[in-house]
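First the structure, in the form of structure tokens, and then the observations on it.
Incomplete set of chains, arranged as in the complex.
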Amino acid sequence: MSWFQDSLMARRAVAKGEARSEHAITEETQGKYHYVYGAFVEPVLTVDPGAVVSAETHDAFEGAIQTERDMPSEKLNFPYLNPQNGPIYVNGAEKGDCLAVYIKSIVPRGPQPRGTTVLMPEFGGLVPTADTALLTEPLPELVKKLHVDAETGVKWNDRITLPYEPFIGTIGTAPEIEAISSLVPDYYGGNMDLPDVAPGAVIYLPVNTKGAYLYLGDCHAAQGDGELCGVAVEHPTVTTVQIDLIKGWTIKTPRLENESFYMTVGSSRPMEDAARGAYRELIRWLAKDFGFEELDAYMLLTQCGRIRLGNMVDPKYTVGASILKSIAGTPR
Amino acid sequence: MSWFQDSLMARRAVAKGEARSEHAITEETQGKYHYVYGAFVEPVLTVDPGAVVSAETHDAFEGAIQTERDMPSEKLNFPYLNPQNGPIYVNGAEKGDCLAVYIKSIVPRGPQPRGTTVLMPEFGGLVPTADTALLTEPLPELVKKLHVDAETGVKWNDRITLPYEPFIGTIGTAPEIEAISSLVPDYYGGNMDLPDVAPGAVIYLPVNTKGAYLYLGDCHAAQGDGELCGVAVEHPTVTTVQIDLIKGWTIKTPRLENESFYMTVGSSRPMEDAARGAYRELIRWLAKDFGFEELDAYMLLTQCGRIRLGNMVDPKYTVGASILKSIAGTPR
Amino acid sequence: MSWFQDSLMARRAVAKGEARSEHAITEETQGKYHYVYGAFVEPVLTVDPGAVVSAETHDAFEGAIQTERDMPSEKLNFPYLNPQNGPIYVNGAEKGDCLAVYIKSIVPRGPQPRGTTVLMPEFGGLVPTADTALLTEPLPELVKKLHVDAETGVKWNDRITLPYEPFIGTIGTAPEIEAISSLVPDYYGGNMDLPDVAPGAVIYLPVNTKGAYLYLGDCHAAQGDGELCGVAVEHPTVTTVQIDLIKGWTIKTPRLENESFYMTVGSSRPMEDAARGAYRELIRWLAKDFGFEELDAYMLLTQCGRIRLGNMVDPKYTVGASILKSIAGTPR
């Protein structure tokens, strides 16, 4: 994959983007999954930069929704939702560094129908929630179990089959002193639900504390922009990532690179603030590493910037702002 | 163009999507351009459904920014901005009907450099404005004049040339009793700055008052998602549209159709409200015309809906929500 | 009323805050009430500064809700809502001036029960609306007719009687080129629903066009902060105001003065933007007229500024920011 040889990960990271060791986190070795992003627990795995790690991820409900008669309000136990693999301790990582995570593959696992989407009370983009607190009655609860196959796709009904376009819904590092619910996206990553965090991409995450404490989970088989009802096609997977470390590259919020574009990620409310945060970081990136003057980058992105809406349902909304590599040019 | 034969415009409209007459609005016949959307002025043209109209549009500054030394704060006279062609009175159009406007072509006109983008005080997505009113000092004013050519694109600098991807920034019908600035997008269309309103698309607009009073202007040669600094590559054009009328199809907000997808458009603040409005209308459209149950459409769009950010700089933010035609199926 | 002698109206206005003529606008002389703020209609009255005008206002429903069985969705005809008296043409008023309107009295009129509040579909602070567009079912429609009396108050039920605390819900000048629904609040005033616009206060309004074109209506007998369900205790009144003109005092948004405080008014979405707008104008006012340095005023308001939420239900939300006169000191 030639573009990867030229990626920031390959060019700047300690292990030069090379795969140097292999590791697996199975359900068994993971043991207890985690529901917060923090450094208060023992790492499940300690690795050097260059580690390739395959993790058996659960779906966001930890498998509790098995049939279309399993009502979320009965089967789920808030806040024990969105179980995460990890944390993975990365040797050498210190506050102010950047973790580079190359997503190698996502493979569905488990018996069919292995995909799940639901309507839950007080959750979703078009219903009252704890935040957007209205008085109207909730929608009925609904569960839809879906046949998910990497080759044939996600079968919605007899007429509609969606392509299998998997990505990691939740990935990030530990905050420095906090432990925050895996339902939340923020500066350290977390529950961004951004479809670009997909096989073939490198995500760059701020290191906030010694060892970085990488978590991941919540893989989606398909998702539209905004994850409208709050629940994508959730499914268990084997997800394989390659972890590297860029010393001394201090970034405030997640960034992403794939064959086509560079992206910055903002998570905030209201949604315009997420978009502002993402675009401002992209401007500053272009100014710092690509030779643009800041105001020229501001005007240029006005003409060619792209916005991807990750989620409009989580405690913070997530937006990715990107520029084509062909326009951005080559970073220094 | 085979998909057009199957469009809602071709299937439902009075003139069956056929071009039945030709008209031109030149700078001369337009005379005074307009800065509000309303029915308080005399139509510049009256047509029957099936009319093809070519309009000489001005750029958003009515040509006042001629060189990079023309400072916006000196040359522009708020609120006399964003000049519009029209209004075009459409015979037979009544409140509750829908105007279908097929965008046939946009051709740049005028001497080079005919493209203009600027940084203006109190305007743009990343500076304090009258709405997001902060205390920090404004950015410097800046003007960039650009060579714009339909074949060779938009020349940004010696290294970067953007493709010419023109669209209509501002188009809509008159409100029933109001006359609203052409800087505003809302339920009747207006300043949506949505790049999908491009040649090859049909935009559907609510008719709010007898004759519809169609306005259009503000064509952009290129624009990124959100129109970040508030000013795309503005340029004067000859824009050609075909106007038709769907009797009795009452829509609340603009909709759009092209070869690939169906889209609904929401304009509101904060941005999540624009996204909610667009998605809700799309769900209702799928339920009404495509045979979906409402909650199934809600869950399906969660997996495959697409969001396009039009503007994040105007008095209301504009978002388009869309679904691929291959998934939506055929409307009744 | 000694403070009034010292008000900005008394000190700066053309008629020195003196009552120099008396006028009445009755239902009969008003004739057609208005549903937009604009300069496209003939003034109902032309006055000189110093005019005292008594206007027979309708309630926001123009009296269409007479009993608790009159359902809003049947009786009301959107957008013909919130009828306004006026416009009043003020001789000598020009763009860039300021209209000073002293509210002398509000007296309820009409047969009992003369107060009305309702729950309407798609309207209110805690239900889905055209802006905050959710999928949940609307609340039931409800009408409550209330006995309103200036002496005894507003009788809610056998146990609860609220004090009669009337104010003008909607008041403002015409925009320069627009005609905007009387349901909207903005820089020119309009449907602010701010309880401080009450007898004993002076409201200062920007003049945007020759003659100012003052409108008013929508008086409330009682209202909580935010006008939560969207409908206060609406009632018909005789409202008496004294109109004066401050030449050359250019303000961007409404300001208000009463015995206790100076206030600026912001209308925007999201609500923080309304608060930002109000506070920024207050800081600038303190800096310009009261001798504060801007950053000192910013820090001082942090310790003593007061926020009054007008509405959280209209197309823009309205917030008043104020400072006690005892702290602000005397304007130059």
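Of note:
Residue numbering begins at 1 within each chain, and the chains themselves are lettered A, B and C in the order written.
The rule we apply is simple: a contact is a pair of C-beta atoms (placed from the backbone, for glycine too) under 8 Å apart; a residue touches a chain by one contact, two chains touch by 3 or more.
The structure presented is a predicted model; accordingly, all values stated were derived computationally and were not measured.
What's in place is 3 chains of the same protein, and the file's complete complex has 4 copies in all.
In the analysis below, only the chains that are shown with their structure count from here on.
Because contacts link each chain to all the remaining chains, their graph is best described as complete.
Relative to the whole-protein C-alpha centroid, the nearest chain centroid is that of B.
The distance from the centre of chain A to the centre of chain C, with each centre set as the mean of the Cα atoms, comes to 48 Å.
Between the Cα centres of chain A and chain B there is a gap of 34 Å. Counting partner chains per residue, chain A has residues 126, 139, 270 touching two or more of them.
Of all the residues in chain A, the ones that touch chain C in their complex are 126-128, 132-139, 270. Listing the residues of chain B that touch chain C in their complex gives 35-36, 38, 40, 79-80, 130-135, 176-181, 187, 252, 266, 268-270, 273, 276-277, 279-281, 283, 294, 298.
Interface residues of chain B facing chain A in the complex, by the touch rule stated above, are 117, 119, 125-126, 139-140, 142, 144, 154, 156, 159-160, 162, 222-233, 269-272, 275-276, 279-280, 283, 295, 298-307, 309, 312, 317, 327, 329.
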